[in-house]
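Can you read through this structure? Questions will come right after.
Missing here is one protein chain; the remaining ones are kept as they sit in the complex.
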Amino acid sequence: MTTPPFSPILMGGLLLRAIPPELVQPVAERLARRLQDRHPGIFERLAPLGPRSFAIDVTDLPWLFLLSVAEGEGHVEVRAKSDETAADARIHAPLKVLFGLLDGSIDGDAMFFTRDLAYEGDTEAVVALRNALDGADVDFIADIASAFGPLSGAAQAVAEKALAGFSRAEADLAAVGESLIQPVVRRTDAQARRIEELEERCARLEKALRRVKTMPT
Amino acid sequence: MTRVARDPSRPVTTLELVCPAGTPAALRTAVDAGAHTVYCGFRDETNARNFPGLNFNRAELREGVAYAHDHGADVLVAINTFPEAGNLAPWHRAIDDAAEIGADAAILADIGLVAYARDNCPNIRRHLSVQAAASTPEGINFYAREFGISRVVLPRVLTLPEIKELNRHTDVETEVFVFGGLCVMAEGRCSLSSYVTGKSPNKTGVCSPASHVAYEEHGSGLDSKLGGFTINRFAEGEPAGYPTLCKGRFSANDKVSYLFEEPVSLNLLTMLPEVADAGVTALKIEGRQRGKAYVEKVVRAFRKAVDALDRGEQLDAAAIADLTEGGRETAGAYKKAWH
Partner (left out) sequence: MTAAQTAKLTLGPLLFNWSNEKRQDYYARVADEADVDTVILGETVCSKRTPFQEPHWPGLIDRLQKGGKEVVLSTLGLILSSREMNDMRETVADENLYFEANDIAVDDMLKGRPHMIGPMMNVYNEGTLARLAAGGADRVCVPVEMSGHAIGVLAGAGIMDVEVFVFGRMPLAIAARCYHSRIHKVPKSNCRYVCGLDNDGLAIDTLDGKPFLTVNGTQTMSYTVSNLAAEIPEMLKMGVKSFRISPHDVDVVRIARQFRGIIDGTADPQDLLDETDGLIDGAPNSNGFFYDEEGLKYKNAE
């Protein structure tokens, strides 16, 4: 796994840990329905793949979001981080990256090259989800805000302010996080490199053996 | 259909910027960012970027063409895979529909299909796809004489002097790739992907398809795999790439290297004066599989560069560095030393 991101949301997440998934579920459900209503194209583009499920691990929040898509419709379930429900793909990324992917302000490929986003499992499904989201012109803040009904104007202002402040705080915290974790990372890296060298030597010997075996007699 | 005419102040020497649109949202983004032309494909095996979640249905293309035309931009439709024997109908229908919807050109690769377009939809311009692998004036002139093609997209294996020489021997407009993923093999003549995954650019419109990709964490790093083969291995923190099979690390004579090509991105931004001098008509940006953020940034930078070139000003390359794979760039075959 990649270095855990130190972000203001992670710090906030320590406080949020006390809130059980059941309480978050209605909010998530409302958001998913909102997304479905406003951008039916997203789930329609995923339909050719057949039913697919995604476990979305927002690395700086204490919950796991299980998104299942079938026949042009999507549903979200909020689970505890420790939940091990099988999913076709598991995606790990900090909230800011996921927001950026949703509204198209961050390029998915570039994100992966720098490894701010990681995933396991069905690559085709992940790529399709990314393409479908990118093709939908989601304005996430407006979409979230509208999910709160009559308060939407105020909610939007709050959300925008929170994201702006969050970007600033994140830059400071990232530096602190790096300096705390780096020495440990370096040590394990060195060990892993030694193991890999041994693995490579084994592979070379196996190959030599294979070539000897197939030598014409 | 109302059609905004091209900006009359635009100099006739202007290089035409041809930009990718994997989705309707990307099409609008490209047009808004200054694309003279966008290219896209139908959501099926008729186009060479048949990736999950991408491309246009008929209604989306109709809306996209209307949006582009309202803003003075052209739309090209890529129908550039090779029709399956005994099943030509989906490809023929794609051409019929692109013409009926009012797209400005069809980008075609298959000889039989170019002939079909000429005979059945003579009003839509015919561009020869890079997948047709026409790399010589003789080859290009064959397509012009027999099928009346207006433009050819040149393979990424030619050098700029070769392109200049080629343009001296053909009246067909030439379009060259200036930014994005780089094919190291002659396009349209590569079966590496189908050898490993059963799916190929020529037959199914995909290369190294995501359905056959896996990433495996091990020890301190990450392996990227295609069809069960390890294509590359990344240390912790090292930028990881997509396992396009010709861009991996392999071992030959017990030495490991990026044998075919490094995972670099093509970028000719700083070479646009030479490209213009080689006599090309249009600049193509690769990346229908990339997101709006990428399209917006690259198109804006290139449009600025093309406009600057028209005014005889210096160009600025810094703007796009962070969008390229692993941050590395190349001028590819356009500079002879690459060979």
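Order as written gives the chain letters A and B; numbering starts at 1 within each chain.
The rule we apply is simple: a contact is a pair of C-beta atoms (placed from the backbone, for glycine too) under 8 Å apart; a residue touches a chain by one contact, two chains touch by 3 or more.
Given the structure is predicted, the values throughout are model-derived calculations rather than measurements.
> Would you indicate which residue among B:Ala48, B:Ala78, B:Ala109 or B:Met271 is in contact with the undisplayed chain?
Missing-chain contact among the listed residues: B:Ala109.
> Considering the whole complex, which of B:Ala30, B:Cys190 or B:Leu283 touches the chain not shown?
Of all options in B:Ala30, B:Cys190 or B:Leu283, contact with the hidden chain holds for B:Cys190.
> In the whole complex, not just what's shown, which of B:Thr230, B:Thr270 or B:Thr330 touches the removed chain?
Reading the full complex, the residue touching the unseen chain is B:Thr230.
> Just the residue numbers, please: which parts of chain B touch the chain that's not shown?
Residues of chain B in touch with the missing chain: 82-86, 88, 109-113, 115-116, 131-136, 138-139, 142-143, 146, 157-158, 162, 165, 184-186, 188-192, 194-198, 200, 202-203, 223, 227, 229-233, 246, 248-253, 255-257, 259-261, 333, 338-339.
The rule is simple: only the chains that are shown with their structure count from here on.
> Nearest whole angstrom, what separates the Cα centre of chain A from the Cα centre of chain B?
29
> How about chain B: which of its residues touch chain A in the complex?
The touching residues are 22-26, 28-29, 51-54, 209-211, 213-215, 217, 219-221, 235-237, 239-242, 254, 289-294, 297, 322-323, 325-327.
> Help me check something: in the complex, which residues belonging to chain A touch chain B?
1-3, 45-46, 48-49, 100-101, 104-110, 112-115, 118-120, 123-132, 134-137, 185, 188-189, 191-193, 195-196, 204
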